[in-house]
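Encoded as structure tokens, here's the structure I'll be asking about.
After this line comes subunit A, so read on.
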Amino acid sequence: MSSTPDLECRAISKSFKEFKAVRDVSFSVPQGTFFSILGPSGCGKTTLLRMIAGFQEPTSGDLLIKGRSMLDVAPNRRPVSMVFQHLALFPMMSIGANVGFGLRQRGVNKADIKKQVEAVLERVGLGGTSDRAVSSLSGGQKQRVAIARCMVLEPDVLLLDEPLGALDLKLREHMKIELKQLQSEFNTTFVYITHDQSEALVMSDQIAVMNHGVFEQVGTAKELYYEPKTAFVAGFVGEANRFHATVDSAKNGIVNLKTPEGKTLSGLDLGRGLTNGSKVDVFVRPEAVRLSRNAKDITKMGNTGKGTVENVLFNGANSQLILRDATNGAPLNVALPQTGEFRDLVVGDNVHFGWEPEQTRCFEHQGA
Partner candidate 1 sequence: MKSDKSKLTFWLLLSPLILWLATLIILPHIGMFFVSLREKVGVREYETSFANYAVFFNEPLYWNTFARTAYMSIAATLLTLLIGFPIAYYIAKLTRGRTKTTLFLMCLIPFWVSELVRTFGWMILLRETGVISQVLQYAGLVNGPVEMLYNDAAIMTGLVYTSMLFMVVPLVTTLDSLDDSLIEAGYDLGGTSFSILREIVIPHAMPGIVSGCIVVFMLSLGNYLTPILLGGKDSLWFTGLIYSQFITRFNWELGSAFGFLLLGLSSLIVFLGLKLSGQSLSKTMAR
Partner candidate 2 sequence: MKLKIMLSTVAIVALSTTAQAETLRLLTWGGYAPDEVIAKFEAETGHTVEVTKSNNEEMIAKLRATNGGGFDLAQPSQDRIAGPQAEFGIYKPLDLSKIDTSLFIPSMLEAAKGNTTYEGEVYGVPHIWGTSGLIVNSAEASDIKDYTDLCNESVSGKVSYRLKRATLTGFAFAMGMDPFAAYDDEAAYKDILDKVEAKLIECKANVKAYWDGGDEIKNLLRSGEVVAAMAWDTGGWQLNADNADINYVAPESGALGWIDTFAIPARGRADEAAYAWINFVMKPDIAAMITESAGNFTASQGGDANVNDDLKQRYQASFPQEAIDNVKWYPVVPAGLEALEGAALDRINAAQ
């Protein structure tokens, strides 16, 4: 293994007329990594992926695979393969012919093609289906054929364009695990784009959060979740309650904030250098908020309050409460602990809540 990354982008940009879809994005993906690009639709992630695949030419910047610039290499000559959003299996061919397509283009002889196709189908758990029609497969099986069709070519990088989007929820959950497994089995570099944070969080070694054509933050799932570097990441990755506030005082890394309605909050500066009077966006995760029936239990937490239950969204492990803050009337989402302690809460009940200052994430407000 050399230390050359499998994929490297250097200040790559793409403009469509006036619109800049991708702006100066640089990153590198080491061999064998499951790398996800997570972002809302229209953030430029698909454009970025298509540039890597070769279907679109970058306006500026460079793109290297295994240290070799790909700018002048046509898509059919690049050592990358792509799993398309709707898989793009060839309906006019059998499963075996689909998987063998790339090998046929390389001029591999028929007997070898047959052997390799059978082997790769075996690896994705579809041995012996080579003569069947694509339409006879279930959604998950098609997924595996699409991956097999790429993997049989042993690409340096496998690109995946939201391939799970078309599947139903249950199958999607299952395929997340399976994809991750396949990736470690093949030990190939995967570049996976999605707008679904749970897909990215579960599978990836590295995640890039993309917005408005730039990478907001690149890191592991945990880093993004626990240490978001920007307001966008804090809001996009995981759930969060969001407030506007003004810095009241900042001292020794601790900031005190005041919402326009007069509620005080306390949080950590984390080296952002917030100053008195600056406007900030505040994020608090529902799962960071503690509930209590009496105020005493939580007085030691940096932020406390009292609220009325406005709604109970019961969803098993993901159940939530929507509280109306008694002081400022702002709604607050709180994760319902699964201990059963609060199972009897009903709409209209009053309850106390609180969270630690380190759970209060403040980012200087962008724009006006």
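Keep in mind how these were chosen: all candidates are chains of the complex that A comes from, given by their letters.
Brief remarks on what is shown
In this section, contacts are C-beta pairs under 8 Å (C-beta built on N, C-alpha and C of every residue); 3 or more make two chains touch, one makes a residue touch a chain; residues count from 1.
Note that the structure is predicted; figures quoted are calculated from it, not measured.
Candidates 1 or 2 all come from the same complex, and the one touching subunit A there is 1.
Interface residues of subunit A, counted against candidate 1 in their complex, comprise 53-55, 74-77, 80-82, 84-86, 88, 90-93, 101-102, 104-106, 149-150, 153.
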